[in-house]
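There's a structure below that I have some questions on.
Of the protein chains in this complex, one is absent; all others appear in place.
Which chain is which? They are A and B, in the order written, and residues in each are numbered from 1.
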Amino acid sequence: MRLHIKNARVVDPASGKDGPGELFVADGKITKELSKPERVIDAKGLVLAPGFIDLAARLREPGYEYKATLESEMDAAVAGGVTSLACPPDTDPPLDEPGLVDMLRRRAKALARARVYPVGALTVKLAGEGLTEMGQLSDAGCVAFSQANAPLADTQVLWRALQYAATFGYPVWLRAEDAWLAKAGVAHDGEIATRLGLPGIPAFAETIALATILELVRATGARVHICRLSSAGAVDLMRRAKEEKLPVTCDVGVHHAHLCDLDLGYFDPNCRLEPPLRSQRDRDALARALAEGVVDCLCSDHTPVDEDGKHLPFSQAEPGATGLELLLPLTLKWGQGQKLSLAATLARITSEPARVLGISAGRLAAGAPADLVIFDPAAHFTVAAASLRSQGKNTPFLGYELTGRVHCTIVDGKVVYES
Amino acid sequence: MKLPEAERLCEQLAAELKPRIGPKSAMVGLYTGGAWLAERLHPMLGLKTPLGLMDIAFYRDDYAARGLKHDPKRTKIPFDVNGSELLLVDDVLYSGRTVRAAMNELFDYGRPASISLVVLVDRGGRQLPICAQHVGARVEVPAGMRLTLKKNDSARLILALESERAA
Partner (left out) sequence: MQRNPQLNEKGELQHLLSIEGLPREILLQILDTAESFAGVTEREVKKVPLLRGKSVFNLFFEPSTRTRTTFEIAAKRLSADVINLNITVSSATKGESLLDTVANLSAMHADIFVVRHESSGAPFLIARHVKPHEHVINAGDGRHSHPTQGLLDLFTIRHYKKDFSGLTVAIVGDVLHSRVARSLIHGLTTLGAPEVRVIGPQTLLPAGVEALGVRVFHDMREGLADCDVVVMLRLQNERMRGALLPSAQEYFKHYGLTADKLALAKRDAIVMHPGPMNRGVEIDSTVADGPHSVILPQVTFGIAVRMAVMSIVAGN
């Protein structure tokens, strides 16, 4: 499709550009000029930016089709302006076999919505014992290897996995949590968990595990991305690791940039998340660290959970929140809170995750793939189950008014979503 | 309208009751007004059995509509109800429902030989077949008003009229 997008406010975080402009698309790429466009999109009053890149979105296939399907979640992705997403390996069965990865990529490609980058399992069945065939998985399309939320308690295995991955330059994505200290915990170990009588996960469960991972990075040279930071202590460790120039990056889930343990209220199961929502102080440190750049990206950590999974007492409820369609408004809200420019705000979901993934998306430059989003930064809406395309309606933000609505999403030069 | 003097009615009732007091006589006053009245009458009548005080909160017939009245007091019947000739004392007799509840509660304590109802004022308006054996005065109360017994600053009993809505 030969496209001309005009009258837009063009924001390109990679170059820092933010001003009125237009864009041309042909053969799936951004081009400098175009004669005879097939379609002209008037983006008056709207922002044109690179399509969002989400480092963690669960598509629930294979295995969890009763919770959501690839189709519904890919719909949700493009409705949220997400043009590339990485999906964690905790499907059923986990993504530890090249055949499964291949099938997932084919199915996603056939749906022709967002680009899917599978993250392969680091250990077989995510059990934390044997290494997966990272070479074969990489050939099948895995961009990195991860344990998702499955624990890897055996530090010997962790060390060997990092050594092996480092040998071939495979990135490893890990959530830092000490399996023993987090055992049976469901909330941040602090005043709120004490009041609510919920078993707690202390913040040092994260910092102890993170310190271990960073030491192993020093020892092995493995490239590690730390997923879903949750505590101020972890932020401090990452800051020092970056000062030391270790090959590490990290992200924060978009819910953790806004909410804290106070938001659990009267045991709201929509606030049952992994990692848990920690204290106000932790939340504020995460929000600031994102602005500083100590934390590289925001991601949705999209996890659709069906009603049965949430209509349970807090400790028994399934952790996770739906997030693809809220990534934009929640990112904008965070950016406003930190008094950042729109370009700096959007960098956290465009150019920065592109850098972490090592893909050439997330920027508006001639010759770059035409993955774009056109959105209204001032449109208000109330978060309602009926208007969410994802099959997961589980979000702590149900009923809240948010700002930022996607009008049009373009992937590979084709319009894949229009409101 | 002019209300009768409560203290004078009290003395009148005491004079009426005195000849009827026997060895089996006992008295129970209903909170709050009936209890005050009973506390006045009991020593005046020289009853041997100690005074009983009763809260009918758990026997009312309007629980479903109104719920439990705030701050029910503790019923204390410090004598054996069985075989007693009870004087049940209340301040104002109106629909009769309070007395119905009081009798139900009394029978959960035992089987009295008789119950006589003593009231300071009968304002008519009965909704149940209940009547008082000893009445201080009959008063017609204007619609929308309530007749209550109060204690003034010098602890004297006085009758007062207030609007129904003042709860």
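Everything below uses one rule, namely that a contact is a pair of C-beta atoms (placed from the backbone, for glycine too) under 8 Å apart; a residue touches a chain by one contact, two chains touch by 3 or more.
Not measured: the values here are computed from a predicted model.
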Hidden partner chain, touching residue among A:G197, A:G293 or A:G358: A:G197
Per the touch definition above, residue among B:L68, B:C131 or B:I158 touching the missing chain: B:L68
Touch criterion as defined above, residue of A:D308, A:E401 or A:E418 at the omitted chain: A:D308
Missing-partner contacts on subunit B, residue numbers: 55, 57-59, 63-64, 66-68, 70-76, 104-105, 108-110
Touch list for subunit A against the chain that is not drawn: 189-191, 193-200, 202, 265-267, 269, 308, 311-316
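Everything below uses one rule, namely that only the chains that are shown with their structure count from here on.
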Whole-Å separation of chain centres (CA-atom averages), subunit A against subunit B: 74
